[in-house]
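Have a look at the structure below before the remarks.
The other protein chains are all here in position, but one chain of the complex has been omitted.
Up next is chain A:
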Amino acid sequence: MSAARTGPSLTLKTREAISGWLFVSPILAGFLIFFVGPLIAVFYYSTTEWNLLSQQSSFVGMDNYVDALTRNDTFWHVLGNSLIFAAGLVPLNMALALGLALALSKPMRGVVIFRTVFFAPVITSAVAWAIIWTFLLQHESGAVNQALSLVGIDGPNWLHEPRWAMASVIVTRVLKTVGLNMILYIAALQSIPRDYEEAARLEGANGWEIFRRITWPLLAPTTLVIMVITVVGSLKVFDHIYLMTGGGPQNATLVLAFYIYEQGFKFFNTGYASALAVVLFVLILALTILQMLLKAVRK
């Protein structure tokens, strides 16, 4: 006779399930209270005309969405800016992260110091980072233009010229965040067995062929994860815009997350801001699913 039959009436499987649920319940509760709850609330608020200041609210159905998508030119401009930001940041960030990871994944003298240097901005305060770069990018007295002047280049007024402001914010954001992706790539590179590379070398493959036919395909799952989190992060960018350009000049860096903040907390159009937040959510969800599908199709 087994112990299970003489014990309590619950089966082992049920008891294990209960234990499992008990273990995950704190995080599950947090997820429901702080994520699912607000998400549902935002969907509801997006169907209202709600003034945050006066707290007056009325149900308007889909009017906020119709207004944003068909009557508000600024919305499309802002959406375009968000996509430009993502299109600029994601490839740059990933290419740089991969390059750094390839360079710093091999054993060499001082490698830990180099990794620390490139990872340090990730844990640096976003506020401090943005303020320092605002100083570095000053027109005449900024260090960047001072350095350029040494090689005869008259640098632009980076954050105050519409054609340069977005690029400036993208590059400073890449420098701030690339360290995290670099670490993920280093971890992935180090998990690839050395035997594959050695076997390929015996077959006469050169470095580029090894990278293209062995390393890159084996990095695919990590690349997908990095791409998803980088795309999501870039579409949600707020702090750098708020601190470095305030959406200017001439709305050149006015991205969706910052526009939502302005609508909600400066103009008090909370219902409208909620609708824009839902649009951002759907956009991020769609792009994430698309990336997953593309990966699945390639397989």
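Definition applied: a residue touches a chain if its C-beta (ideal position, glycine included) is under 8 Å from a C-beta of that chain, and two chains touch if they have at least 3 such contacts; residues count from 1.
Here, contacts and distances are computed from a predicted model.
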UniProt protein name of the chain not shown, from "ABC transporter substrate-binding protein", "Circularly permuted ATP-grasp type 2 domain-containing protein", "Putative RDD family membrane protein YckC" or "NADPH-dependent 2,4-dienoyl-CoA reductase/sulfur reductase-like enzyme"
"ABC transporter substrate-binding protein"
Hidden partner chain, touching residue among A:F85, A:W133 or A:W158
A:W158
Touch as defined at the start, partner being the missing chain; which of A:Y44, A:W76 or A:F267 qualifies?
A:F267
In the complete complex, which positions of chain A touch the hidden chain?
51-55, 135, 137-142, 157-162, 246-251, 262, 265-268, 270
